[in-house]
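All protein chains of the complex are present and in place, except for one that has been dropped.
The letters A and B name the chains in turn, as written, and every chain counts its residues from 1.
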Amino acid sequence: MSGDHNEDLPRHTADWPVGEPVGTDGGHPERHPVEHRAGRRAADAETAVAQPAGIDEQALAEQGIDLDVAEIVAPEREIGVKIGDSLVQVQNLTVKFGGLMALDNVSFDIKRGEILGLIGPNGAGKTTCFNAMTGVYKPSSGKVLLEGQSIGGQKQHKITRMGLARTFQNIRLFGEMTALENVVVGLDARHKTSVGRALLRLPTHVREEKSAIERGMALLDFVGIAEHAHFLSRHLPYGHQRRLEIARALATDPKVLCLDEPAAGFNPAEKEELMTLIRTIRNDGYTVLLIEHDMKLVMGVTDRIVVLEFGKKIADGRPREIREDPLVISAYLGEPEDDVA
Amino acid sequence: MLTSLLTSMPMDNDWISFDVASLGENFWSATFDGLTFGSIYALVALGYTLVYGVLNLINFAHSEVFIMGCYAVFFTLNGLGFGPNVPHLSLASIVLNLVLALVIAMIASALTAFLVERVAYKPLRKRNAPRLVFLITAIGVSFTIQYTIYAIRGPSPEAAVTMFKPTPIFDVFGTIIDSQQLVIVIAAVIMMVLTERFISKSRTGRGIRAVAQDPDTATLMGVNKERIIIITFVIGGILAGAAALFYVMKIPSGVQYNGGFVLGIKAFAAAVLGGIGNVRGALLGGLLLGLIGNYGQILLGNSQWTDVVAFMVLVLVLLVRPEGILGTSLGRSKA
Partner (left out) sequence: MSMTDGPTPLPSAKAAQSADDREALTTAPGASIAGRKGKKPGSLGQRWNALSRQQQWAFLLIVVVLAYLLPVINPPILTTEPGNNFGLACFNMARFALIAIGLNVVIGYAGLLDLGYVAFFAVGAYVSAMLTSPDSAFLKIPYLWTIPVAMAVTMFFGVLLGIPTLRLRGDYLAIVTLGFGEIVRILATIIPAMKGQVGFQSVGHPPGTAADGTPIFTNSNGIPWYWLILTIIIIVLLLVGNLERSRVGRAWVAIREDEDAAEIMGVPTFKYKVWAFAIGASVGGLSGALAAGQVGFISNQRFDVYTSILFVAAVVLGGAGNKVGAIVGGALVSYIPDRFTAIAEYKYLIFGIALVLIMIFRSQGLFPARQRLLSYGRDAYKWAVKKDDGGASAKRTAGTAQEKGAQA
């Protein structure tokens, strides 16, 4: 139940300190996100797309995030790709639980190189949508295409290998493994060592093991926790666990990285760091799907937002448009103060 | 099955043969006997199913909950003067004695179940132990109880206690249904119907279903989870106590330290067959398994095949329809 507590945090600090890069206009974003959002964040996000290399380099440096490292992590990636064609297509996705319609005919695309936010009031079907996309639930109808290939009916580990990686809302690291080992499990998704080769330590195994250490450490460095590589993941501080989850997901070399409420339980400063990290990830050429109920974070970091309510899509557009969308406003204003997303 | 284990082995070469003629000949007697055994399996299966529903745990110690009931029956009846021979008592006094034995067996089994829960499982739940730890503890408890009995009573079965002489009641298709079969099946079905009604109608039953469905939400809604868990174990114990009486009735010399073991596996198989966590499933699964085992035994010509057939059924069900015939309905959707 600690989640409840953590989720409360942003509420108690609704007024962000002036001078913080996010939410400089103050106000009560939870209540009136739309009215109080100045255009600045959205503008930032858009410029970021236009000039990816120019974003917050100073902030990056302050947090020890190094673009050089990023290149080691994913050498074959094109850094700072432009938003392009549709990478993921969600087509008429419907999920029913018994008689309950959890997701009703939802369609949207995720374009290559963008950060797409998936938001909605509590119980709107965000997580259901997410789970249906990543193969945890079987959709009742509709399908999800990744680069034109349907992921329906695939085993989950195959979906991961097709290029869809995710983190978990309630952290699910392998507690008895070190941070580095956790990341290497992710890297293993791309490894070819068989039981026989590992048994006899054949060259494939040796090569992969060696490169795994290098890449694993680079990924940990990328998310800023390399010096904790030797800790059991369950002994890491909470914020580091969240970062480790992102590193582990990145290790599977995904085309789309799905983040399920990555900022849950974070304080404003940590959220800010996380936003920087997410942008860096995108600038490294990953496409990001972000589920989040903290409007500030979503508005600040995403390129485009899909809004769900009662299992239906009610809006889809740039943050600025979403902020002014009457349907979205009524959906959020109509929502009682609530703590679980 | 204990008697079956003691029978000498066939050493002929056709170890597996399908004696269809024999099955045809003995079909109805095999059916009635299978239903009798099936009722016993079903009663024990209910204990597995209820605990599995609520805790999502195979309570391996449930076979020992059952065997403690058997010992209670044995000691009670032995104390009342029952022995290997058919007792010369009036019907009323036999019934009275049996009811007494039944009550004591139920108490003994329920008490065992209660203690197992408190001593072994509760500390684990408190510290939120992994499932593997629960399972190992469960098997450890089962093992410990068995060998405590072994240390006290030794390896050989207890002397037989015969309760009454089965008398023919009906004649169906040329086969006699005797009083023993009738008593067991009817009593078992009555108990199961009562259990079913209790779970579906009573307030406590609702609590059990709520906990089975979603323990956290149930707790939030004011259900006392710990109390529900104890009640579930106790109900399972009571039913196992009843099963113990019928088991001793059917196999008078079956009381032995490891007597619950194979029966436990079969009862669990029955629970899975019907749909684990499902009360009606336990009944259906138990009866079916009793029938299948008996047919298989006659078809294959050796009583030991009963166990093998039961096991095959379990594996087959898991392979084809792991949720069982009726599905898992006490609450849990597949986690």
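Everything that follows uses one rule, which is that a residue touches a chain if its C-beta (ideal position, glycine included) is under 8 Å from a C-beta of that chain, and two chains touch if they have at least 3 such contacts.
Because the structure is a prediction, the values reported are computed rather than measured.
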Given B:21, B:91 or B:132, the one touching the chain that is not displayed: B:132
Chain not shown: contacting residue from A:124, A:184, A:297 or A:315: A:184
Interface residues of subunit B (partner: the chain not displayed): 9-13, 15-16, 52, 56-58, 60, 120, 123-124, 129-133, 135-137, 139-141, 143-144, 146-148, 150-151, 261-262, 265, 268-269, 272, 302, 304-305, 307-308, 311, 314-315, 318-319, 322, 335
For subunit A, the residues touching the chain missing from this view: 1-2, 5-6, 134, 136, 155-157, 160-161, 165-166, 168, 171-178, 180-181, 184-186, 188-191, 193, 195, 198-201, 205-206, 208-210, 212-213, 216-217, 226-232, 234-241, 248-249, 252, 265
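Keep this in mind: only the chains that are shown with their structure count from here on.
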Between subunit A and subunit B, centroid-to-centroid distance (C-alpha), Å: 51
